[in-house]
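Below: one structure in structure tokens.
Here the complex is missing one protein chain, while the rest keep their positions.
Chain naming follows the written order as A, B, C, D, E, F and G, and within any one chain the residues start at number 1.
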């Protein structure tokens, strides 16, 4: 596994990461990590590596767009001096274009999204052991659905940014698309945006693969 | 894996199983399964086998002793016509002897415990594909601790019942003992009785082994 | 307009009708009608026909399937001796097959659905001035979506029952399909099942057409 | 209809406009618009013109007098750069003279009211496509009622201001007076000041006429 | 004063009497009497006659019509074996005809009202030292207001019943009409039906006159 | 009566005056006056003089000592430019010496109390039509009770201050002493410090005498 | 000390015993004993005799009179088969005569009180190792206070019953009288009826003497 004893790992993002985490930093006991994928990941890593101390911190913010994530990056991420940084952002950039199309969404456009992602990569990449971009995703099986298309477009931008900076890209949309071949979206999410516990485990599983964790059992 | 498409699996027990499940049956969406090991197990099985429909039901009852579990067995377990039944009971039978030793604890003695376990096995074994007894456990590393000793004694009775009826015995105490070689109990439980999310994953992992699940990643 | 002064009109259904109505009967002041389409309809009728007294009652029940509606029909609908009865049911019969496919859904199958609808028609049709069946619907534009297909199948059954008993059938799916040509589902519903205030107005508008109301302005 | 795709429309006023809107701006999903006439209007416009994106914002403030509206005008209205502005104010200016006559009501007198209305017109008229003054109203049928008389006097001032600035004046008192020929005030308002859902629809209907909306059905 | 040491006095009625009284009987300390006219009356009698023990009980029921009052008469009034009985009923019989005219109001008609009043008089008059009928009232100055007219009609029936049984009739409408010559209804009631603390004192004052209390100061 | 139309009257003091008044000023509708003697007084004055507008404001502060009253005098009393000022203070100055004798009570001693009272008199007397000092009181019949003695001592100081500045002194202790000849303290107060509704009426009655109000009935 | 290992001791009474105990029996962890003298006693006995298991149960009921205590005696006390029974009752029998003198207090008279006490003694004395009557008390130093006198009268009856049945009588009034030589009642009780933590310790201390406990330190 790539994490070493004593490493600090930070997960940034929106409500999909947040999941009710503690403030100001989501860490420690008593639901500090929220109840989403970060908790699943922490549980499994703790079970697998009781001999390693890993400081895992959830700094997701419900409702955050990529612009919000950038605006709070210093206070949420940099202040923690992490060794590893994961972020998953863009769902709200896209969603607002579909559920509140009549409001002012000018700062959510692809160029802004790309710029926001590049900004956090440029600032943080030099200071960490590694950074990971997790794709935004939409738990919709129909590839012709307009919001699915738009989400895939933003995921594509995220991948381009990852490639530009030689950062691993974690393609969660592909994971969900595979799962949706068998199950209907309502089984893992009430609104196709927020994963329930099954959806959270799909994300955690993919991260465990990427960080080369040993088998759980 | 031993579960087949369409199987109904019931988990009975005390607060360690309950974890805030829905009433009258802990199943379905919206925290129906509680947030303990049953949820972890369901998440992982759903991720592993999206092609299989498994009806997993949590009928744990916070505070239940083996006598309480037996008293509610018909309504909680038999009414569901399960194919598989798991139960984990005994923590309260033992704990009350230590935290409320001055109250009347006569129905919590080893003979009663053994009789309660035998009763549910006799009633239910003929009607199911399989039954599993999960050991009660205490997240205490010191084998000379008196409550640890007593819990191990009850776990031994549970194993004897399992052996008598040819039921698989899931030794969770051994799992926790192994983990406690590396971590202090406070890391996985605030009172050494109730596992937090890490403890719940330890239980889920062991069950996944026992039911021969395929690798998670 | 078909309603006459003094008529009693009852709306039965599930959460889409209920919308927080008062118990035991959803009528009168202070949110008695809930805040869904029944309220929209009542508002507009009150504005249009201040000279007519119409007793409009909402007896929708959140979570109800067609079986639940039938079970409570005597107490909810017949006890009111209505002149006109509208019902819209089936969304939960279908939804449970998709969001909780692993639970026991045997009573939600098409034959049961048809039988439940026929039962209420046979009992009530002879006693009223008119009865209307409103189609269940799904705010999903993609006709190949499996839950959309299933919902359309159930709407088809509802139409067959309506035709068999010479009852007007109100095709709400067609209304929503038309709207979804312009707007994304998230604009009118957070889960494609529960209409928000815009969705409620779409339903109310269609009913106003069917009952031949005069123009609003 | 006078609104064009992309237009921003703001509704200012008191509790009759507010109706529980979101803060700081009443717009978007999840009861953002409150549950009064602004919501009714938005629902119907969304149903009528799914092809037009209209940003409708409710900035009503419960309890506001014309002085309060003026004091918050920059932050509530101008900050949004609206294309169209509607306001309905004066009910509290009048009401306080009747329900708390013993307190200091010197800033609620006709001259102040007129000055407050002129101030917002002068500031905002040059920057918008159009502005509308909606009359304050009192749901009292008796024209000799002293508060009705006073409200009509203030509505007259509002009309004079509208005329002076060539702003359309929406005479809601006339709408309610017409309705009250058929129904008693208690049917549409618990205190003759706050319209319930029927009263809200009366307001929405009049606005739909004024903006030349196409028929609803 | 007509009450003697040890007398039990009961006040029956609707929300205007109830005012948040204790259940099952509104008496004793800690807001037992509610905070309406019964409390005012009790305060003043206690101040005036500290040497007399009077058991004053409030059995008003919010929302009660004359039919409801009759239905609960045995349990609310007779069970207390009062020496004196006061009741004030009819506001809801009338109000429902105006604020919910479309619901079934057949049991609220004048004949029913008269019959309900006669029934309680016949049952209770022989067992008490005295009975008083307090008029229903409406805090509306305009005698041509239709609900005012109707309330006056019901008050007239109440007077006729009082006269028929030789029971003193307390004309509260006259008291409020006098007050409304000086103050607007909103000063003493938010809806012209429920008196606030000033309105409650008007009622208490009139009762004090009728029972021939000595001067307060 | 001494108050004239348009007069502003302020009541300052501690919890005995406060009684849950509105903030920042206790006045107007909806329990603005609290539910103690100020409300009783306002009710009766409103009933007696519907032709007079009196602005009555309650600025009592629960827990206030004479020092606290002085500290907030500018903001609570002077800011209102009252015509008449009543204050009743000292209960907490005394009580703390008995229920928390071990805390630092140096600022509650007689000299401080006298100085605080003189300070508010000097500041305010020149600006008002009249000022009244209401005695602190203790609802204890036993004159040898040490807290009663101390309260009487403080009431004596209040009287001396009143005499020095030619301010009317309202001796409430005498009123309560008279009442306690007939009733036990628990009947009018749960702790002998806070009057209930009967106690509040005793205070109101005395004030009505002092201001020469006409008879209530 | 008189209690032996394994003894069950029950404390019955009113709110002074209850103090928020658990239902149906006040015992065990988590505030099961309430926070009054029973808890103090249990704490000190646990500290003094860690080698003895004593089942201490609080069955006090807030508001209970001696009649209420008798009515619930079987269910509250006898069902527990106690070895030792303590009760302290009568405060409410007396208090109601003073704070609600106008209500029907006929069942609270001395004869009833005596009979209620005798009844529980006769029923229970033959079945227990020992019974103790604790005097009702009033934290009032003035022996001429009428409620103090009445309480002393009832305490006298309690003593007579104790003497008649050769039951030890615990004179708590004497304890409080001694304390009140130094401190004012408000220091140990807000209403002279309910002891605070200091008052609870005074009771516990006296019981420790009576049961001949060894020194605490």
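By definition in this document, a contact is a pair of C-beta atoms (placed from the backbone, for glycine too) under 8 Å apart; a residue touches a chain by one contact, two chains touch by 3 or more.
Everything numeric in this text was worked out from a predicted model, so none of it was measured.
Looking at the complete complex, one finds that the omitted chain is in touch with A, B, F, G.
For the chain left out of this panel, the touching residue among G:39, G:55 or G:96 is G:39. When the missing chain is restored to the complex, the residue among B:5, B:122 or B:142 that touches it is B:142. Contact between chain G and the unshown chain involves residues 29, 33, 35, 39-40, 42-44, 46-47, 50-51, 179, 181-183, 187-188, 190, 196-198, 200-202, 205-206, 208-209, 213, 215-217. Residues 27-29, 53-56 are the ones on chain A that touch the missing chain. Along chain B, the points of touch with the absent chain fall at residues 95, 98-101, 141-142, 144-147, 183-184, 186-187, 190-191.
Quick note on the criterion: only the chains that are shown with their structure count from here on.
Taking the options E-F, E-G or B-C in turn, the interface that duplicates C-D in more than half of its contact pairs by residue number is E-F. By number of C-beta pairs in contact, D-E leads over the other of D-E and D-F. A separation of 40 Å divides the Cα centre of chain F from that of chain G. Each of residues 29, 183, 187, 190 in chain F touches at least two other chains.
In summary, the structure contains touching chain pairs A-B, A-C, A-D, B-C, B-G, C-D, C-E, D-E, D-F, E-F, E-G, F-G.
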